[in-house]
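Every protein chain but one is kept in place in this view of the complex.
A, B and C are the chain letters, set down in written order, and residue numbers restart from 1 in every chain.
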Amino acid sequence: MDLATLATCLSSSACIVTQSTGGLIIGMLLFLVAAGLTLIFGVLKVVNFTHGSFYMLGAYFALTIYQLTGSYTLTILGAGAATAIVALVFERLFISRVYGQNVLMQLLVCYGFVLIFDDLVKIIWGVEFKSMGMPPAFQVPPLFIAGGLVPPFYLFVVGVALVIGLTLWLVIERTRLGKTVRAAAYNPSMVAALGINTGYLYGLVFALGGLLAGFAGALAAPVRSLTPGMGFSILIESFIVTVIGGMGSIVGAFVAALAIGLIRSFGSLGFPLFTDGLMYLFMALVLIARPTGLFGKEIA
Amino acid sequence: MLAVEGLSKSFGGVAAMQNVTLDFAAGSLTAIIGPNGAGKTTFFNLISGAMRPDRGSVKLAGEDIGGLSPTQIVRRGIARAFQIANIFPSLTVEAILTATVQAHLGYSERITRRFPLPECRDRAFEVMTMLGLSDKAALLSSSLSHGDQKLLDIGLALVLEPRVLLLDEPTAGMGPEERWQMIAKVQELWERQKMTLVFIEHDMDIVFKIAQSIRVLCYGRVLAEGSPSEIRGNPEVIAAYLGTSQETRNQESRSQETRGL
Amino acid sequence: MTHARRNRIDRRTLLKSAAASTVGLLAAPMVARSENKSIKIGMSTILSGRVAQLGTSSRNAVMMEIEKVNAAGGLAGRQIEMVIRDSKGQPQEAARLSRELVNSDGCEILIDAEASSGAFAVHEVARDLGMLTLHTNSETSSLSADPKLHLPNAFRVCRQGVHDCIVGGAYAAKVAKTKNLTKWMTTSPDYAYGRDTTGEYMSYVKYFNPDVEVVGEAWPKLFQPDYTEVLTKILQTKPQALYSCLWGGDVTAFIDQGNIYALFGQVETFAVNMADYTALTAVKNLPKGIHSGNRYIKTFPNTPENAAWADAYRAKYNEYPTNWAWENASAIHFLAAAAKKANSADGAKLAEVMKGLTIASPFGADGNITLRAEDQTMVGYAIGWGTTISTEPYVTDMTAGDWKQILELEAEWKKKKNYA
Partner (left out) sequence: MMTRHSLAFDVLLGVAALAVLAIVPLVFPSKALVDFMIRFSAYALFATSLNFLVGYGGMVSFGHGMFFGLGAYSFALLMQRTGMPIPAAFALTLLLCAALGLVVGAICVRLKEIYFAFLTLAFQMLVHSLIILWVPLTGGDQGLRGGIPRPPFLGINLANQTHLYFTSCTLLIIGLILMHHLVQSPFGYTLRMIRDNAARANFLGVAVFRVRLIAFVMAGIFAGTGGVIMSLFVSGAYPEFAYWTISGEGIFIIMLGGLNAFLGPAVGTVILLVLNDVVTRHTEYYGLTLGIIILLFALGLRRGLLDVLIDLWHRHAAFARAGKKAGSVPKASL
C-alpha cells in the first residue's frame, strides 16, 4: 500500500487532472463495450459472453482498414459497421436459436464462439501481437490542463465515446425505436402484442451492441496491442461494470464504467498491487448493498 | 382470530392501503371484494409477511405478527394460496406435497434419511385423497390442468394445518362449472378443517353463495362490511363495484398478477 | 424427427472421440527402448493464447536444429522424433502433458519450453519421473539457483534473471553516472519474473552507482491492455530514468501509449525486453534511444555464425527468431554434443556428461556456452545492452556484459539468498 502517494496526488490539481483523464479514457472504452452488453441483456435477457470478442474483432478490423485506407475516420466507422454485421449474423444464425432457453445454454453457445473467434483471428491475422500505430494527426505532444497532462488523442477518444453514449441515450429515451426497445426490456410479450417483429428488433439490438464494441475496438487499436484473446480482460471488466451499474441500465453502465476507470487510475497510486482486487471489492460491496446493482430494477 | 388495525402501506407515495381495520372471527368464511386496485392482494401480502406494513398492527389470536417474516408467520398458522398457481414445475404432485409436509413437520433439512419420509408421505396421500388428486400423484405439477394446479396450491396451504387460510381468487381463470367444483371443494375443506378462511373473489354469484360475511375494499380503504344481504343492498358498493363488467375484472386480476409479489 | 437425426449425428461424433481416447489411454505403449530405435523427445510449450508466438518460435527453432542433428545421424545413432504439445500456458496442463509425454508417448527426454510457473510444474514432474529435462525458457533464477529445487536430471538452457540484472545494472549505472540520473522509477509486470528481476536490477544499479534512488514503482498486471494509470503515475513521480521488464505485446502497448504522453522524451528509459524482434518489429514509431538488453538480435554477438543462424531461421519461417528460439536451439545443441560425448542417448548418461559441458555456439559471448556443473544452468551466453533506433538492425552501440563480473556477483548473490 502506498497511501501517501495517493494523498499527495489528491492534494495537487495537476495530478488529479492527469489521473482523472487517465481514469476517463479507461472508463469510456469500458463504457462502450459495457453499454452494448447491458443493452443486449436488458432486451434479450442474454448474457453475451462473446462481447469481448466483438471488441477484439473491432480492433483487428480497424488494423486492416487503417492499413488499407490510412484514414482513421474511415477506420472507426468501418470497424464499427463490420463488427455490427458480425454481431447481427451471430445473433440471427446462432443466439436466436437459444432464446428462452436455460441461461447456461446461451452461455455455452457464447463461450463456444469466444473460442472460435479467438482462433479465427489467429488464423487470419496471425498469433503474433500487432500494433496499429498512432494516426499522424495525433502524434503531437500532450496538452497541459491545470498543470495536468492530457494527450489530444485521449481527448478525442473520450469525446467520441461521449457523443456515442449520448446518441445512444437519446435513441433509447427519445425515439420510437427506443420506446420499443425499452418496452421489450420491460415485457417482451407486450412488444409482440404490439405487432412488432421481435426477431428484427433483437437482431437490431445485437447489431447495435456489436457496433459499440466495434467502435471501442477501433478507438483502442492505436494504443493497445492486438492479440487473439485480447477481448477477454475487457469482457470481464465490462461485466463487472454492467453488474455494478445494474444489468440492463445504460446509465448504470456509464456511471459504473467511470467509477471503475477512476478506481483503476487512482487505485494504482494508493494500492499498486491490488488495483484489480479493488475492482472486485467494489463490485462485491455494491452488490451487498444493492443486490441488483446501482441502477438495476428490483427483481421481486 | 385474525385482526388488523390501522393497517397502511404505500408504494412510492401512492397509498395502496390506508388505515384499514378489520377482524375475522375464528372459523368464519369471509370474502374480500373490491374493484381494480382496491388493494386486496396487497392486504394479503401485508398479513402473510410478503410486505411489511408502514403502519398498523396485524394480530393473530391476539399475538402481533406485523413485520414478521413469511416463514415465521406460516409457523404461527397463517397459510395462503396464490392468485396464479405457483407450483414447483419440475416436481411431481406427490413429491411437492410430501416435501411440504416435511417442511411443516420441521424435517425439511434432514439429511440423515432418504426422501420420502414415510410419515410425510402418508400425510401427503391423505391430502391428495382429500383434494381428489390421488390419481395424479405421479404427474409433474407443470402438467396438471390449471384447476388442479390451483387445487394443489390450496392443498399445500392445507398441509400446513393453518388456523387462517388466505385464498387469492381460488377460481380465477376457470370455466364456469370448474369454478363451482372448485368453490364446492373449498367450502367442503373449510367445513372439514374448522379454520378461518378469507378469500378474494370476483365472481359475485360465488361470493354471495358461500361467504358468511363480506368485506369490501376500495382504493385501499374499507368501503363496507357485513353479511351478503347487507352488502347486496349497499348503494356505495353497487356504485363503486358491481358496475364493472366481468371482462375488466379478469383484466384487472391479470394486471394484479403481473405485479406479483 | 429432425431432432432425432441431430441426436444420431451427435452420438456418432461422440463415439468417435470416445473411441479415439480409449485407444489413446488403454493402448498406451509400454515402449521397448532398444538402441537402434528412434528416440522420442517430448516438449510442452505454449502454442495458443497470448504467448503463442514465443511457443511457436520455440518449436520452430527445435525442429530446425533436430533436422540438422538427424541429418548428422541423430543422437548416438538414434533418429530424433519430436512430440510437441500445447499447454495453453496452464501449469497443471504442462505437468499433465509432461507426464503423458513420458508415460503414454514413450518420450525419453523432456524439453520444458514453458514460461516460469509452467516450468516449475514440469520441474515437479521431472522430480517424480526422473526424466532428463531441459528447461529452455524460464529465467527465474531460483529454478536452478535454489538447492532445494535442485534435480540431477534437470538443466536450465536459457538466460537467467540475475545475470541480466548484473549486466543491466552495470550498464545502467554507467549511463546514470554520465547523464547524472539519480531519480529512478520502475514499471514491471506484477508477477514473479517482473518482481524478482526488477528488484535485483535496481539493487545492482545502486550497487554500481550509490547515488541512484528509486522514487516510485508501478506494477501493471501481466497482459494488461491499458497502461494509462501507470503512465500518469510515472508523470506524477517525474523520475529521470525508468526501468521496465515488460515484454512482448505489453512493452509495445506501453511504448505506444507512452508516446502519446511524450514520455520517452522526458525520461531515460531502460526496457530490458525491448530488443527482441517480436517487439521491435511490432511497435510503430519506436522511439530512439531506449536502452535495452539483447533478447535475441542478429547483430549481437556480431558474428557470421549468429547472423547465419538468424538468416537460416528467417529463410525457413520468414520471421526473425525470438529469445525463446535461440534458447531452445541451444538445448538441442547441448543434447547433440552430450550424445556424441557419451556415445549414448540414454537420459542418465546424457545428464552425466552435460554437467559442465561446454560447446561452441553462435549465441556464446566468446563463441562458447557452458552448462555449469554446480547448478546445471547455462552460462557464457551473449548478453549485453544497447540503444534502439527505429530501423534495422533496431539496436546499436551494444555493450557486452563481462562474464567474470557476472559470475563473481552471482556467487555473492547466491550467498545473500542462502542458496550457496
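The rule is short, and it goes like this: a residue touches a chain if its C-beta (ideal position, glycine included) is under 8 Å from a C-beta of that chain, and two chains touch if they have at least 3 such contacts.
Just so it is clear, the structure is predicted and the values come from calculations on it, not from any experiment.
**Student:** What are the shown chains in contact with the chain that isn't displayed?
**Tutor:** A, B, C
**Student:** Going by the contact rule already stated, which one of B:L144, B:M182 or B:L197 would touch the omitted chain in the full complex?
**Tutor:** Missing-chain contact among the listed residues: B:L144.
**Student:** For the chain left off this view, which of C:K40, C:R99, C:H135 or C:K414 is in contact with it?
**Tutor:** C:R99
**Student:** Of the residues A:L68, A:I116, A:L143 or A:V163, I need the one that contacts the missing chain.
**Tutor:** A:I116
**Student:** Footprint of the hidden chain on subunit B, which residues?
**Tutor:** Considering the whole complex, subunit B reaches the absent chain at 48, 50, 70-71, 74-75, 79-80, 82, 84-91, 95-96, 98-100, 102-104, 107-117, 120, 139-140, 142-144, 146, 149, 156, 159-160, 260-261.
**Student:** Residues on subunit A that touch the omitted chain in the whole complex?
**Tutor:** Contact residues on subunit A toward the absent chain are 47, 94, 97-98, 101, 103-105, 107-109, 111-116, 118-120, 122-123, 236, 239-240, 243, 247, 273-274, 276-277, 280-281, 283-284, 287-288, 291-293, 296, 299.
**Student:** For review purposes, identify every residue of subunit C that touches the missing chain, sorted by number.
**Tutor:** Residues of subunit C in contact with the hidden chain: 6-7, 9-10, 13-14, 17-18, 20-21, 24-28, 30, 47-48, 52, 85-86, 88, 90-93, 95-97, 99-100, 103-104, 116-117, 120-121, 123-124, 127-128, 140, 148-149, 190-192, 195, 222.
Please note the rule applied: only the chains that are shown with their structure count from here on.
**Student:** Please identify the chain lying most centrally, where each chain is represented by the average of its Cα atoms.
**Tutor:** Chain closest to the assembly's C-alpha mean: A.
**Student:** Taking each chain's centre as its mean C-alpha position, how far apart are subunit A and subunit C in Å?
**Tutor:** 35
**Student:** So how far apart, in whole Å, are subunit A and subunit B when each is placed at the average of its C-alpha atoms?
**Tutor:** Going by mean C-alpha positions, subunit A sits 47 Å from subunit B.
**Student:** At least two other chains touched by the same residue of subunit B: list those residues.
**Tutor:** Residues of subunit B touching two or more partner chains: there are none.
**Student:** What positions in subunit A touch 2 or more of the other chains?
**Tutor:** There are none in subunit A.
**Student:** With touch defined as at the start, can you tell me which subunit C residues reach subunit A in the complex?
**Tutor:** Contact set of subunit C toward subunit A: 48-50, 52-53, 56, 190, 216-219, 221, 223-226, 228-233, 235-236, 248-250, 252-253, 256-257, 259-262, 278, 282-285, 319.
**Student:** Applying the document's contact rule, which stretches of subunit A touch subunit C when the two form their complex?
**Tutor:** 5, 9, 15, 18-19, 21-23, 25-26, 29, 119, 122, 127-134, 138-139, 141-142, 149, 151-154, 220, 222-230, 233-234, 264-265, 267-269, 272-273, 275-276
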